[in-house]
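All protein chains but one are shown at their positions in the complex.
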């Protein structure tokens, strides 16, 4: 267990910030100011934060449309994120990408994709380049248990294994792809075994616990960076508290029982860590975060929509 | 080991026939009468024959562009095959498909495809239908070690495992995809392990020995047909004696040494089995096969080319 | 619209559900699958409760494996079944192109006429609500280009039911294109099963001055534009193309010959699109005499942006169609004030 004294407050700040941002998104959503499908990570924040904390700024992360948490955890600009959700010209994609395509290249938060599984090979290709150019940055590929069903998962892990590339695969297994349980899509609960057959170590973190995740990731990243032994796979078991897309819950629809959610809610990663933060620190952190979130919303509200001529820019380079 | 007295002569007839057909194809090839890319199975016949012998006529096989052996082993009509290679109207695809798309629905030799990996999900879908319609036929999906690289392999095995379908996957591992060794495409030599992660038993037959292959396939087919326990995977190690496509050898090009081939040639499945066939039977079999092959060539030679209006038929149903 | 007059009215999605339900009842070989077809949303209602009614074997969820599941559908069709593979977004079909174009479109031909692949691929064109570049494509010209496929794009509930039933009774692979904003549209739909013909464009409003051809949802905007033009004394004929392959250019070009002006409105990009093919055929046919005035509208030649003002500019709408029509007829430009965005656009909040 790492013991830097600032670790827990730092992780808590990141967790709390993501939670509060998404709660605000959910709160604002009915106002229709955010006209973009939002896939909230509420309940899953420990994965994004645990994965990103050990990364350097020049390490790179490729994620999915459920990207608010990864974008923020990797250090993505909050104001520009909020403006993007509002469709404003000041957004991180100038209002052209929306919630599903958040990007902040300055911190290695690569653009996310709405097509499941598509960014896995991007991460692999990026890691090929880093090794080719003899850099010691590494790449993280994050995806859900649904992405594992796709051929791109298999082809990408196979190639990364053959080439022994510096890429960490993180499967955020929240048990569901939309409304479909992962055991209706996989014959058994053995994603780590699958990953191992591609020639990489694989491990599973059961607890949705930011410290446990952080520790395993830190070790893996260290090995990737130093040894050149090739890719690594971590499966993080977690749970989404809200519906697949949108601001509400979905337990009433019967495809997953609230009882299934309860243990996860009891172990809510934000609340659990909060208890470990000294009270005074916690107050400061929360106050600062609230201010940042409000500032970002104000920024988004006040920003202009893009000029109409923006419709035609950015299709080609010139 | 199965002990029916006709087994060995029957297998030998099938092996010898495939070998002789392909030798004739290779011999005729420079005459340019066969204007179609031919992928010969010379050296690999034990797999097709060992797999097809335990099958019933109403079992179904989906293969690849390297399909002469599987087509014949499954009972496909020889005359119509040869006519197809010649591009004649009497061919099994009326001269529209050529060597890579041999088909004989009357014996369950489903059409093959020139795109690697594409028929694997067809086999799976077909097996879904058989189970849905409560038939006790089964499906065999044959593919090479190259097809394993494709996403379709992963998606198909995953689905077959989830649905527990009556399909036998046979990977004909001849070590190469064109000129590329399988260990340059897979991090390790563990295809059976991969298959097992999809929830199916998997086994490997090392010997390129028709009797060994036949025995394992017979057991697997029996289980598929009777138990409903779901798919099965067999990897058959084998070796192609000729170049990837065309009638010649390719050892001179340096990507695979002749020394690698030699043990396989010493264990040539046709010659090995020949030694176990009583001499008198063997003479009869070989004489009969020669006559069939010559008859098929004559048939192809004498058959007409398709009428020009055939260009426009068979695009749509009516 | 000039549909058979009927009291009974259904939404487009209910019409698709009804066609599926009726054919599943009539033919045990019909099997529906795709991501989410058996969930509580039932693919925008179009597959609602089919799993309960016909059993888990007849309507089932799949892994996220578009490539293989298309191959599975093909294998099922080869075995004699009638698979319907549903995609909640057309964009995902890009993962299935190999199976659709290299196999489904070619099986009959390359196996010398022995193999039929009557798979039905239902694919929904997304729109609105900031879904962005990867959830708003129509892509139908990719399929129109390749011989061996049927491509349908019903614009009315009547055709949604009739063309789906016809698809289930013929022997070729069908790409059945639905537009998300059409799902909620209502129209007359007879209850008894009926088949609507492939390869037949529908003249849904007659006119003298100009022929407006709509593809899928664009047909709705063409009708709105017709109303705007009427106030200017311009009388537009509106044709719903309905079937993109086979494409009934005869009906379209006969109308164009009558009006002398042809504007095709694609629910997609225009470059190498349906409008391109129609205008090319017009050019080939009208080689003599007075030249035909022609034009195309469709998506802006860019990827679909998410923010609302750009998104509005991206799509063709009644005002843009009216303006382009006015120019073709009167030879001068006239802009319509931005028409109140249509209700189905304004009210769209998902489900995604």
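Chains here go by letter, A, B and C, matching the order in which they are written, and residues are numbered from 1 within each.
Everything that follows uses one rule, which is that contacts are C-beta pairs under 8 Å (C-beta built on N, C-alpha and C of every residue); 3 or more make two chains touch, one makes a residue touch a chain.
The shown structure was predicted, so the numbers you read here are calculated from the model rather than taken from an experiment.
Peer 1: Please provide the labels of all shown chains that the missing chain touches.
Peer 2: Taking every chain of the complex into account, the missing one touches A, B, C.
Peer 1: Which of A:105, A:265, A:283 or A:308 sits in contact with the chain that's absent?
Peer 2: Considering all chains, including the one not shown, the answer is A:105.
Peer 1: In the full complex, which of C:48, C:64, C:110 or C:155 touches the chain missing from this view?
Peer 2: Among C:48, C:64, C:110 or C:155, only C:110 touches the chain that is not shown.
Peer 1: With the missing chain put back, one of A:151, A:166, A:199 or A:230 would touch it. Which one?
Peer 2: Answering carefully, the residue with contact to the hidden chain is A:151.
Peer 1: Among B:43, B:63, B:76 or B:98, exactly one should touch the missing chain; which is it?
Peer 2: Final answer for the missing-chain contact: B:98.
Peer 1: Based on the whole complex, identify which of B:76, B:108, B:121 or B:151 touches the chain you can't see.
Peer 2: Considering all chains, including the one not shown, the answer is B:151.
Peer 1: Which candidate, C:63, C:295 or C:316, sits in contact with the chain we can't see?
Peer 2: Touching the chain that is not displayed is residue C:295.
Peer 1: By the contact criterion defined above, which parts of chain C meet the unshown chain? Give residue numbers in ascending order.
Peer 2: Those residues of chain C that touch the unshown chain are 67, 91, 94-95, 97-98, 101-102, 105-106, 109-110, 132-134, 137, 139, 141-142, 144-148, 245, 269, 271-280, 282-284, 286-296, 301-303, 305.
Peer 1: Where does chain A touch the missing chain, residue by residue?
Peer 2: Residue positions of chain A that touch the missing chain: 62, 91-97, 101, 103, 105, 110-111, 113, 115, 118-130, 132-133, 151-152, 155-156, 158-159, 162, 313-317.
Peer 1: Identify the residues of chain B touching the omitted chain, counting contacts across the whole complex.
Peer 2: On the side of chain B, residues 32, 35-37, 87-88, 91, 95-101, 113-117, 146-147, 149-151, 177-180, 184-186, 245-246, 253-255, 305-306, 308, 310-312, 315 touch the unshown chain.
The rule is short, and it goes like this: only the chains that are shown with their structure count from here on.
Peer 1: In graph terms, nodes being chains and edges touches, is this line, ring, star, complete or other?
Peer 2: Contact map by chain: complete.
Peer 1: Counting only C-alpha atoms to place each centre, which chain is farthest from chain A?
Peer 2: Of all chains, B has its centre farthest from that of chain A.
Peer 1: Centroid of chain A to centroid of chain C, CA atoms only: how many Å?
Peer 2: Spacing between the chain centres: roughly 36 Å.
Peer 1: Just how far, in Å, is the C-alpha centre of chain B from the one of chain A?
Peer 2: 46
Peer 1: Going by the touch rule set out above, which residues of chain C reach two or more other chains?
Peer 2: 62-63, 65, 67-68
Peer 1: Mind pulling the residue numbers of chain A that touch at least two other chains?
Peer 2: Only 149-151, 184-186 qualify.
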